[in-house]
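Of the protein chains in this complex, all but one are displayed in their positions.
== chain A ==
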Amino acid sequence: MEHFTNSPIVQRRLAAMAGKGRGVAAFTFNIEALGIGRGSMPEARVGPSPLFPNTDFKPVPLKAGEDEDYMLALKQEMRGTMQQLPHNIKPQSNKAEVERYTERYLKQRQLDDENWTPDWNLLPKELMPQKKKLRAKPEAKKKTVKISRKDTEALLTKLDELEKKGDGNPEKSDDETEKKKGNDEEEEEIEAEEYDEEDIEEENDYIDSYFDNGEDFGAGSDDNMDAEATY
């Protein structure tokens, strides 16, 4: 191959071919007939046209008038309102790292969210959130909590009695009981608070597991009592 291309004859012939292929003379007919004269061909386009081409003509200004202004106001108002409506669904955001001022408004929105109940007659049944089950649950829980509260009260009095009885016990155990008592009360309070909050907010799995703990609590305190009795 190399041998051939190096030969002067072949080179000359290649050049001639290239010249013939490129020139206007390549056409077998008179292209003037098409209206394409020499030098009147527009420049060849290479590649796609630019993303932001220069515009030769400036755009005409927008219509302005009372109608347009009013529609503009309507549009902006509409957008604002739609964003506040419960129909605007916010993605479940992860807990913000820093508490922000705007969160106050977010809470309002979430409340609105609760308020929207679509007409289920016009929607497929499968879209209905399974609320009934969840609504039924908390009531049952409430009872259990109450019972456990009574239990704890009974427990505390019992503990007090035991404390009085077992005055001779070493101080260490006394401290412990006190600590436990404090813990119990605290826990109880927290539980009550959290429960109220959950009642308003949406139920989810998190709460369920929490209430299970609440039930455990009663049993746990029983254990405590037993342990106490052994001292």
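In the analysis below, a residue touches a chain if its C-beta (ideal position, glycine included) is under 8 Å from a C-beta of that chain, and two chains touch if they have at least 3 such contacts; residues count from 1.
Throughout what follows, contacts and distances are computed from a predicted model.
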Per UniProt, the name of the complex member that is left out, chosen from "GPI transamidase component PIG-S", "Acyl carrier protein", "SWI/SNF complex subunit SWI3A" or "DNA-directed RNA polymerase III subunit RPC3": "DNA-directed RNA polymerase III subunit RPC3"
Chain A, residues in touch with the chain not shown (by the definition above): 27-31, 33-37, 40, 42, 45, 49, 55-57, 59-60, 62-64, 67-68, 70-72, 74-76, 78-79, 81-85, 87-92, 101-102, 108, 112, 115, 118-119, 121-129
